[in-house]
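With one protein chain removed, the remaining protein chains of the complex are shown where they sit.
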Amino acid sequence: MGGAKGGSDFDPVGKSDAEIMRFCQAFMLELWQCIGPDQDIPAGDVGVGGREIGFLYGMYKKLAREYNTGVLTGKGGTWGGSILRPEATGFGALYFTQHLLDKAGKTIEGKKVALSGFGNVAWGAATKATQLGAKVVAISGPDGVCHIPDGITKEMIDYMLVMRASNRNMVEDMATKFPGKAIFTPGKKAWSIPCDIALPCAFQNELSEDDAKELKANGCWCCCEVSNMGCQPGAIHFFQHNGILFAPGKAVNAGGVATSGLEMTQNAEHISWSGEEVDAKLHFIMKSIHEQCVKFGTQPDGTIDYVKGANIAGFMKVATAMLEQGII
Amino acid sequence: MGGAKGGSDFDPVGKSDAEIMRFCQAFMLELWQCIGPDQDIPAGDVGVGGREIGFLYGMYKKLAREYNTGVLTGKGGTWGGSILRPEATGFGALYFTQHLLDKAGKTIEGKKVALSGFGNVAWGAATKATQLGAKVVAISGPDGVCHIPDGITKEMIDYMLVMRASNRNMVEDMATKFPGKAIFTPGKKAWSIPCDIALPCAFQNELSEDDAKELKANGCWCCCEVSNMGCQPGAIHFFQHNGILFAPGKAVNAGGVATSGLEMTQNAEHISWSGEEVDAKLHFIMKSIHEQCVKFGTQPDGTIDYVKGANIAGFMKVATAMLEQGII
Amino acid sequence: MGGAKGGSDFDPVGKSDAEIMRFCQAFMLELWQCIGPDQDIPAGDVGVGGREIGFLYGMYKKLAREYNTGVLTGKGGTWGGSILRPEATGFGALYFTQHLLDKAGKTIEGKKVALSGFGNVAWGAATKATQLGAKVVAISGPDGVCHIPDGITKEMIDYMLVMRASNRNMVEDMATKFPGKAIFTPGKKAWSIPCDIALPCAFQNELSEDDAKELKANGCWCCCEVSNMGCQPGAIHFFQHNGILFAPGKAVNAGGVATSGLEMTQNAEHISWSGEEVDAKLHFIMKSIHEQCVKFGTQPDGTIDYVKGANIAGFMKVATAMLEQGII
Amino acid sequence: MGGAKGGSDFDPVGKSDAEIMRFCQAFMLELWQCIGPDQDIPAGDVGVGGREIGFLYGMYKKLAREYNTGVLTGKGGTWGGSILRPEATGFGALYFTQHLLDKAGKTIEGKKVALSGFGNVAWGAATKATQLGAKVVAISGPDGVCHIPDGITKEMIDYMLVMRASNRNMVEDMATKFPGKAIFTPGKKAWSIPCDIALPCAFQNELSEDDAKELKANGCWCCCEVSNMGCQPGAIHFFQHNGILFAPGKAVNAGGVATSGLEMTQNAEHISWSGEEVDAKLHFIMKSIHEQCVKFGTQPDGTIDYVKGANIAGFMKVATAMLEQGII
Amino acid sequence: MGGAKGGSDFDPVGKSDAEIMRFCQAFMLELWQCIGPDQDIPAGDVGVGGREIGFLYGMYKKLAREYNTGVLTGKGGTWGGSILRPEATGFGALYFTQHLLDKAGKTIEGKKVALSGFGNVAWGAATKATQLGAKVVAISGPDGVCHIPDGITKEMIDYMLVMRASNRNMVEDMATKFPGKAIFTPGKKAWSIPCDIALPCAFQNELSEDDAKELKANGCWCCCEVSNMGCQPGAIHFFQHNGILFAPGKAVNAGGVATSGLEMTQNAEHISWSGEEVDAKLHFIMKSIHEQCVKFGTQPDGTIDYVKGANIAGFMKVATAMLEQGII
Partner (left out) sequence: MGGAKGGSDFDPVGKSDAEIMRFCQAFMLELWQCIGPDQDIPAGDVGVGGREIGFLYGMYKKLAREYNTGVLTGKGGTWGGSILRPEATGFGALYFTQHLLDKAGKTIEGKKVALSGFGNVAWGAATKATQLGAKVVAISGPDGVCHIPDGITKEMIDYMLVMRASNRNMVEDMATKFPGKAIFTPGKKAWSIPCDIALPCAFQNELSEDDAKELKANGCWCCCEVSNMGCQPGAIHFFQHNGILFAPGKAVNAGGVATSGLEMTQNAEHISWSGEEVDAKLHFIMKSIHEQCVKFGTQPDGTIDYVKGANIAGFMKVATAMLEQGII
């Protein structure tokens, strides 16, 4: 909790809910006049989840005497939070992938997808990939990988939520629950399963250069990084020099932050959108991000360097705004 | 005029427009710093109609020096008011009814509807019911009921506006205008006309237990309360214990307040919506309210207690927000 | 730069970008507390383009410490500006024309359109007219007119942008670029080309009574004024007394200001719309303006006086709001 | 704690300092935006002493982020409180008495003064009376009266503080401490001791008509009411109709509130005054109040009705300000 | 009423008090957010007296919800006005004269003073001149002059108030009231009476070059201009070139505005000063103004040019503050 304006040295480990609440209230008492829906908008992050955002907003409302829900994002669903937030990163990543494939003259339908993890992001990615017609053939966990030869089913996707809620953190449970359909191999990564498209959805550096080589050897021809910096530099280098379509997390996983932005929009409008509306707007945003990558990443030979495209697009947006608004 | 923050003892009866105006201006001079589009938003109510809201807003604008139309609802159509406000309660009630029927495995098409009154709410309900394919076979007034065997027509619905504007307050006029098509019976209620669906649209306690029994005896199997507490407790008890689908006004007539909320949204967006947009959003809201009733009112036997569902849903929304936002 | 609140005597001619910037910053230092997204919203105008709006907004943001982009319109596309702004006036004019024709029982498809100029407005008009199925047979410049017998093509419309960017200000270039397809006649106006519909898109008083007579003689039966007061009073009088459909700029060209309003809405919502969304909302607004003209301009004989209709509609909107909000 | 804006039902009895503190903080969190140094200024009263004012101010400072000490009075001496506050009421009463005597052609020097109580007010009155040359011959308590034939001494006055701090609430202690000099009589009031001037300094209704008669019988010719409504109506009537100079508490005890006003002035000036400065300003204020009483209370026969004078002066001040400032 | 920020075209002539009040309230409703005790502070002037200041302040207080009396000067005595305001200009003029004489090695005691007018300013000047030991030998009116050979008395000074209140505007009344002591000569100015010191206290241009010559011929050796530009340029030139001490109104009559400043100080301090305190501070200010005139007006020959001194001192104060605070 904290950030550029200072933060605190409060350690929430071992504190009761009431202690957390009092800390959040004291923190907001210091912070409240520095934030606002058109100023700075804190959001949840590591150690600041729904509970903390709730306590912070309750105190903010008391102090500011205004129901400015847009001052914080990550709020509860009944008081200004976004309905599609858990799925946002995964859904957005698949929309990006869809446009990347389309640009490359391919479609996602029928393609085999290997993804890592089985948490929030993997769950959203599996859901949307399946919706779009792909076949998710692998999910993984710290204990190993589950191969799902016929593609993940609705029941399996729902069971991912049960697995996560159990706190056991074992992907083997999927194989136990769906014997024959999901085959567990301990100690292996998702990248060992033959696939068309690899989607790292778990954690930083989860896909090494060796993994990249194994993927290629097994027929993979596309990798969209969903986790933050999930691919090691060597892996990215290998993808880019071996004809494998690659897009960086900076672009692919922007759906999470974008949905926070949509939460702010709903708050500004004093309205809640249906899941369909959030989804459509998320799709539009991911499509625009893809277009920016294409605009700035298209190479002389017509191929697209998504890493370069995403970097330049981001830089240009900030730089243009700064230049246009003058030096003060 | 007044409310929790105090109010006044000004009696508008017999006052000129200029006196009403000066009172509204003086009242707002006291009130203006306590209200705001993200704070408290007064709306019209008994004795506070479009005229008063206009005078109040004019003074607010002068004092606050901002064109914050969202600070009051019930505004005139050319300066921030909602285009569908008169129809809102009636339209919303029918959307709720439609979802209730759908949930019960039925449709509204072709069903006979008896509704009470011929004012604003009844007019909106008749309009939307007819649009959705139902046959409105009864409207009523203080003088009696009009039976309309073939269902109300567009011309008749338009004539309801004329009747209301005449201030005669006699439903018999409909029979006079449309002889043969509308048959007037003096001293009877709408509930005496055989129907599938009863919609009390007039005033509190307008439907007694005896009325409920008469409805059932005549084949009625559904009653959606549109007026505020239109059904007497005995009537509700009878409905609930005799297999008649019943939904309380708390849920059914929420379309009016919801449209005030949509007016605030349009004001926050600095935009006016078309009637279609307002209607679609109203429908979405009523659908969500119905879903909440189902979520909290579904009984072990699979039936839905809409009274229980509406009460619990309302309580849970407030209670959850309070708990999540902490104790201060 | 300036207006009702005072303005300045700074002459930007011959000033460097840095001098312009410092002037804009000093100007905003005086102005900032008098403007706001719900108060007064300056927009670009003669001598105040994107560069100036950028410098003004940069200083405003610094002073107000809020990212209230809605405080100015005409912003850059990456920091709150509207995506369809250049096309707005032309697109809006054609939507209005379309509704006018529809009301008159005609369609725009296949009709020959002569329009003056080849700048921003003419380009938008030509684009949308072509999209709607009309055949743009003339564009013009200070040097003469280009007759395009088979109707303007996508390539020609794109070339209009090149011509404008060249700063040569010569419409003859179109004929040079597309020999055979575009025929240049020096010293003549667009109104010399036979057409169904005339769209003055250039400057004030560009269409005289004689031009009106020539248009009629050549078969023209409709003129929608796009430029501000593009038709001389004699021309309007001739149109109105010789059976030619005429609509004034006050209504026809409102799409520009309306799109500034939509920019404010996007800013209030903290969101950017796609071009399609802006276009749809622009269409809705132009349709509403047309309806207002019809409502107030329909003559006893059923014909519509759009001049009268636009004037009365504008007056009524302001007058109604003033009366309803009281005298203070 | 509370007042016109609402207050609370918190009962401080039996609460710990920390509980009192948290209540004060919660109370101020509600109140802070309604008070201010030029707006409403709460002060201590029954149940709200220095401890509560400290907690309230600490929270106010935190919330308002300004060191506006003038927002509350009764503050601690090191952070904006007034140095002469405990003595203020008593000192002011004696200044008033001095001017009353002067107006009547008399002096206070050498006069015998009987005063009731031995608390804060009595202590201040005894101190100043002695300073001005009077001889304080009686103080009293719930247990009886102490006659001090030779006049109270500096040591005795200091001992009043000790007695009060002991919480024994027995005036007999003075006689025990100063045998021979102070003679205790149980069950009697101060009004039983022969004196020139009677100063009721204890509580409401402490001086009855019988007391008034006893005073007169013993030679008393002046009574200045220091406690709030210390004299019963019958006593006042007797004084006024038997040639005894009488001034009401409304005027006589205004020094307490006036010193709160001086605390506000010191806060507004960001400065602390010496005791001498506070005393001089207090004297000036009491002199002005006396002059107002004379101005409005002088009778046709030249005598002064201080009750009438104080009432009319207070009314005129408010009424004049209201009339001069217009009706709104 | 009005000034640099705009003003109005309201003509108060013939309006009732209620109309004046409503105008003042409407005017303040526009003005209130542009003024403040540290911002702009309107004061009374021609056509804006105590009545108007009262109505303006009443409305300001209502709008701003703060008791910021310092926002206007010229308030009523019971709600923030200054106690010595009527006397301020006359008193200040005499303090300046006293210091001017002292600097010239002379005293005011026993000197004969001729002053013009018998209004507010003349009354203050006569009062203070007499207090300081001078002998006021002439007052005047539109009807002529009163010679008072033995000097004006306390009774005569008080009678000036009666004369002014009578609205007769005739100085002859003084001679009628005090026969023998005050000798009236019709049609003559005060400058015809032999004196040491001439004090023009009436109106602009009231003392011509011929008057100046007559004064000198009669022994006058000093003229302090109290009225605004009371001396014609020729008179000033004559004084300065004929060894007559002269000081301009710019310096001499500054006591009026200075006392408005002292009213602001009392308001900022939340306190009322006694007349003595106001007088002492006024004296200090006039002494400082005199010192500034000496500092900047001392000539190489040691004499003091008060016209030059006052002009330079005023310019330097503004110029120094501007330079020190930088160019923005």
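A few comments on the model shown:
Which chain is which? They are A, B, C, D and E, in the order written, and residues in each are numbered from 1.
We adopt the following convention: a contact is a pair of C-beta atoms (placed from the backbone, for glycine too) under 8 Å apart; a residue touches a chain by one contact, two chains touch by 3 or more.
Note that this is a predicted model, so its numbers are computed, not measured.
Checked against the hidden chain, the listed residues D:Asp143, D:Glu269 or D:Asp305 yield one contact partner: D:Glu269.
Remark: the residues of chain D touching the chain excluded from display are 21, 24-25, 50-51, 54-55, 57-59, 61-62, 65-68, 76, 78-79, 268-271, 274. Residue positions on chain C in contact with the hidden chain: 29, 33, 62-63, 65, in rising order. Residues of chain E in touch with the missing chain: 36, 38-39, 70, 261-262, 264-265, 268-269, 281, 284, 316-317, 320-321, 324-328.
We take it that only the chains that are shown with their structure count from here on.
Note on chain placement: the centre of chain A and the centre of chain C lie 43 Å apart, centres being C-alpha means. Centres computed as Cα averages put chain C at a distance of 62 Å from chain E. Among the residues of chain A, those in touch with two or more other chains are 62, 65, 268-269.
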